[in-house]
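Shown here: the complex without one of its protein chains, the others still in place.
Then we have chain A:
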Amino acid sequence: MTSTSRSKRLRELPLHIMLLPGVLLTIVFSYIPIAGVVIAFQKFVPAKGIFESKWIGLDNFAYVFNLPSFTNVLWNTVFISVMKIIAGLIVPIIVALLLNEVVGKYFKRTIQTIIYFPYFLSWVILGGILIDILSPSSGIVNDVIKWLGFEPVFFLGDEKWFPFTLVISDTWKEFGYSTIVYLAALTAIDQHLYEAAIVDGANRWKQTWHVTLPGMMPIVMLMTVLSLGSVLNAGFDQVFNLYSPMVYSTGDIIDTFVYRLGLLQAQYGVATAVGLFKSVIAFGLIVLSNFLANRYAGYRIF
């Protein structure tokens, strides 16, 4: 009995050895930082370290929640990310449906290739491009606006426009990606359904409405439910590269707030508290969204 379990253990050994480096790195760079969130409950002083710093309970949380700017930051985060989720849902569905109607294979592939490209550029590069083309004095976008007879718009410096600039430019970068996911779902629809619909006298519009859209629904549901988990991620990379103090009132989000508080003002405990607050809510949302995805779309992470 012991000898079989021993030989079994021996046979498993190479697998454990394979996993070892990954496990060690994950402990150091993922689990130790998770344990490090205790500084959210401390008046953390780097010179004293985690073990010597003073414990202050929930003071950091109380301090942040009483900041007038924090409610604003929270609202901005949710507003911007919900708008992004909605735009990122509607635009790719429409484009996928239109691409699905295209007859020429080569044309279809070319369009797909082009709209997918911005997805692969970093927000530093896209930020550089947007700052240039959106400039009120010399940018090409405002040239067109002036040519049409309107007043130039300061997209990145006007607090009214800034959130919408974020949503539109994010959609520009991301919609190619989701379009391809939806197109893949479309090609998986059973062709017999279309034949049956034609026999029943359905025209193209009715086929789209009664066959294509319902066929897409599971993957649309899945993508939507999964995006629920990132409602507090309004896009740090994008906002950080496009915002300025002029638009803090409508453009400052949790992640940029944590960055300034923690790394620029060295309020480590407070910044960690905000980060923890965000992580806990995000965790709850991820668990919820996975539960919903599993329940309604039969999806599981692994």
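Criterion: a residue touches a chain if its C-beta (ideal position, glycine included) is under 8 Å from a C-beta of that chain, and two chains touch if they have at least 3 such contacts; residues count from 1.
The rule is simple: contacts and distances are computed from a predicted model.
Asks: Name the absent chain by its UniProt protein name; which of "Protein LplC", "Sarcosine oxidase subunit gamma", "Choline dehydrogenase" or "Cell division ATP-binding protein FtsE" is it?
Replies: Hidden chain identified via UniProt as "Protein LplC".
Asks: Which candidate, A:I90, A:V124 or A:M217, sits in contact with the chain we can't see?
Replies: Checking each option in A:I90, A:V124 or A:M217, the one touching the absent chain turns out to be A:V124.
Asks: Among A:S30, A:N66 or A:Q191, exactly one should touch the missing chain; which is it?
Replies: Reading the full complex, the residue touching the unseen chain is A:S30.
Asks: Looking at the full complex, which residue from A:L58, A:I90, A:I140 or A:A196 touches the chain that isn't shown here?
Replies: A:I140
Asks: What does the interface between chain A and the hidden chain look like in terms of residue numbers?
Replies: Those residues of chain A that touch the unshown chain are 11-12, 14-16, 18-19, 21-23, 25-26, 28-37, 39, 46, 95, 98-99, 101-104, 107, 110-118, 120-125, 127-133, 137-140, 143, 172, 176-177, 180-181, 184-185, 188, 203-204, 219, 236-237, 240-241, 255, 258-259, 262-263, 268, 271-272, 275-276, 278-279, 283, 286-287, 299, 301-302.
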